[in-house]
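Every protein chain but one is kept in place in this view of the complex.
As written, the chain order gives the labels A, B and C, with residue 1 at the start of each chain.
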Amino acid sequence: MPTREVSARIDFEVTEATELEFQIAVAHRRGVLVEEELTFTANGRDVAATEFAASHGGRIHVLRDVAPTSGTAWYRARIEVQDGRDDAGTAGATADLHDRSLYLRPSRYVPVDRFYPFAASEFGTADPIPAERPYETAAAVTSWVAKRMAYLPVSDSHTDAADTLLASAGVCRDQAHLVIALLRALNVPARFVAVYAPGCDPMDFHAVAEALGPDGWRVYDPTGLAPRNSLVRIATGRDAADTAFLDNHGGSLNLTGTTITATVPGALPADDPAERVRLP
Amino acid sequence: MPTREVSARIDFEVTEATELEFQIAVAHRRGVLVEEELTFTANGRDVAATEFAASHGGRIHVLRDVAPTSGTAWYRARIEVQDGRDDAGTAGATADLHDRSLYLRPSRYVPVDRFYPFAASEFGTADPIPAERPYETAAAVTSWVAKRMAYLPVSDSHTDAADTLLASAGVCRDQAHLVIALLRALNVPARFVAVYAPGCDPMDFHAVAEALGPDGWRVYDPTGLAPRNSLVRIATGRDAADTAFLDNHGGSLNLTGTTITATVPGALPADDPAERVRLP
Amino acid sequence: MPTREVSARIDFEVTEATELEFQIAVAHRRGVLVEEELTFTANGRDVAATEFAASHGGRIHVLRDVAPTSGTAWYRARIEVQDGRDDAGTAGATADLHDRSLYLRPSRYVPVDRFYPFAASEFGTADPIPAERPYETAAAVTSWVAKRMAYLPVSDSHTDAADTLLASAGVCRDQAHLVIALLRALNVPARFVAVYAPGCDPMDFHAVAEALGPDGWRVYDPTGLAPRNSLVRIATGRDAADTAFLDNHGGSLNLTGTTITATVPGALPADDPAERVRLP
Partner (left out) sequence: MPTREVSARIDFEVTEATELEFQIAVAHRRGVLVEEELTFTANGRDVAATEFAASHGGRIHVLRDVAPTSGTAWYRARIEVQDGRDDAGTAGATADLHDRSLYLRPSRYVPVDRFYPFAASEFGTADPIPAERPYETAAAVTSWVAKRMAYLPVSDSHTDAADTLLASAGVCRDQAHLVIALLRALNVPARFVAVYAPGCDPMDFHAVAEALGPDGWRVYDPTGLAPRNSLVRIATGRDAADTAFLDNHGGSLNLTGTTITATVPGALPADDPAERVRLP
């Protein structure tokens, strides 16, 4: 797979002392080589962040006790995917059981407890049943969401998948939440991934869904904004509550600018919707 | 149209002094003859209720300052519909404008503001547009709701039409709310009617939707529990908030029994879903 | 009471054929003299609106079949309040019963069914009980809302009083909804009024709450943005769903400008929070 180059620059202004968490560094994953640079400045000086591990290779960088000031987070990485092997075979049955259990549960933006009847009514009558053919079900759900949703910034930090179903519109995050809600309701484990997305236009942080089947996790994107096989994983979790690129605990903050880049050498690869794509 | 006979007996126990409102008497409507009896007893004695007019011929009977006691409301009526003429011609254009405005608005259990995109996505692409053929649209929406909803008591006093869409289930009140929400979202004025329903099984108070078109209001019932042309109108409003058969203001109350009857002489008439039925 | 002069200019652009409803004309009320001018233009020409009566003297002006075009609504009025007599005495007991029943019910933005326990827990333990001293209760609730809410534009067309309670912020419409929700939950009938508000800064359409007590309706405004005794009633209803200054049925529309004025001659009167003010 090709090399990808990504970067993020986040300018912020702390107006009341706070603690900041960043999820902008590429996840540590088997067979993914990352050469990277990450710096934080506040008040014109470099400041040190503490890194700790989030789930599925994700990494969180925290700046504690940030006094009111302006600052910048700057990240740059060159990624090479050396090894296409799947998690499924290596991680083994117990990890699968854990993930299967976790990613069927309701979460903040994916209240699957409210979706069972609607999902059954819309998708559930097929034979074999949806959960027995998870990848086909994920493709069908993704296509349904793609067809019904307008890509529009109508959501806010309270918008969950039930709101998005009614709104029939949303950005990448909302559409991924709706795919995940319908899949979990059909008994297909599904999770949320924040990614760098070469080809995304306008370029920004992007978000997609992953569904778990017999061969492991596969990636689905109802927005079709970027080819799936060039995506670079940042953070993985139940929904957007787990993957915010910037979290602010206790104080106040304004974002004054974000610039994201993500490229592959040469032309972007095509994305065949019928293909099952694994996100390393 | 045939004679109908209806009755309601409501036994209650006031546990904290309160004011009670009943909407159990048949509405006063043009061409509808009602011979009726209505008595209230509390603590073993007859008590007097005050009647006042609600919208569209509805009548509310209020008992003020009811001390803790057990009581009964007893209603019995014989209804003859003498005159099938429509409201539309008689009430005239201004009443139509008023109703049209009122019954397109969002209400407690019909938050139509949340339904526009979903309704457009599910029904809105037809030509001519749904609002230009209101009765056909009402029939199509009713049929869609009937097909997707299970008749199950999954709702409570907070359940609105958006909840019902996700639950894919509800009782008559919930299904009527969902029909009304979709219709208003498609720009077809729609309202809620509490009725006596000969043939309803199990027998109980029933609720249906009405849609406004060029010939006036027509009645739609996704539950199909009773033939529409035998229904008897009690209360009419925006949604179930306007038609509760018993409202309690300020104190506490237990219902200890309700018995409803509604009959027509001879066999029940058939209900052809394709027919447009006016509810007197 | 002093003369008031008000005006509203609303510029709009219809992008898809629609029907428009305006509620910008001052309500017809006993003892209120209105000298006014109201014109609508579309595509550079005068167009005729149809007026019909809304509740409590409100008037709705409707433009049917407005083709895509730019247009303007222009209203100007001079109001004199000749007569301070109350509705209560004149309208009589039956109207009171009707209003009392109507304005205790849940409505779209005032889901009082969800507020009973919270209101009881926050306000309900007093003796005499809140419903027996409605004006004192309304003053206490208004003061509580004023203290807890920031005046911030955090709401949208889906925001109800429960959302506002959590958000602890909102504009006049939201704060009025929260006052009304708490009052209805305490068994005090309460309604929503859209008004012209001399002194409001920034000048805009304004909204307040009214509470019903033994002397009739009295007006409460948690925002304190304008003296209550200079307000001019436009529309009255259950909540903002009944009083939108512009409703669009079926098509699409952009607002391109609104300019509101409202003045009294000389200095604004003071508003003593302890005073009970009747809005004519």
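Just so we're on the same page, a residue touches a chain if its C-beta (ideal position, glycine included) is under 8 Å from a C-beta of that chain, and two chains touch if they have at least 3 such contacts.
What you see is a predicted model; the values in this text were computed from it and never measured.
One chain is not depicted; across the entire complex it touches A, C. When the missing chain is restored to the complex, the residue among A:6, A:27, A:54 or A:226 that touches it is A:54.
The chain omitted from view is touched by exactly one of C:169, C:246 or C:268, namely C:169. The chain omitted from view is touched by exactly one of A:47, A:104, A:154 or A:246, namely A:104. For subunit C, the list of residues touching the undisplayed chain reads 114-115, 117-118, 120-121, 148, 150, 162, 165-169.
Subunit A residues in contact with the hidden partner, per the touch definition given at the top, are 21, 50, 52-54, 60, 62, 94, 97-98, 101, 104-108, 111, 113-114, 129, 131, 157-158, 187, 241-242, 247, 249-250.
FYI, only the chains that are shown with their structure count from here on.
Chain centre most remote from that of subunit B: A (centre = mean of CA atoms).
Put simply, the C-alpha centre of subunit A and that of subunit B have 47 angstrom between them.
Residue positions of subunit C with contacts to 2 or more other chains are absent.
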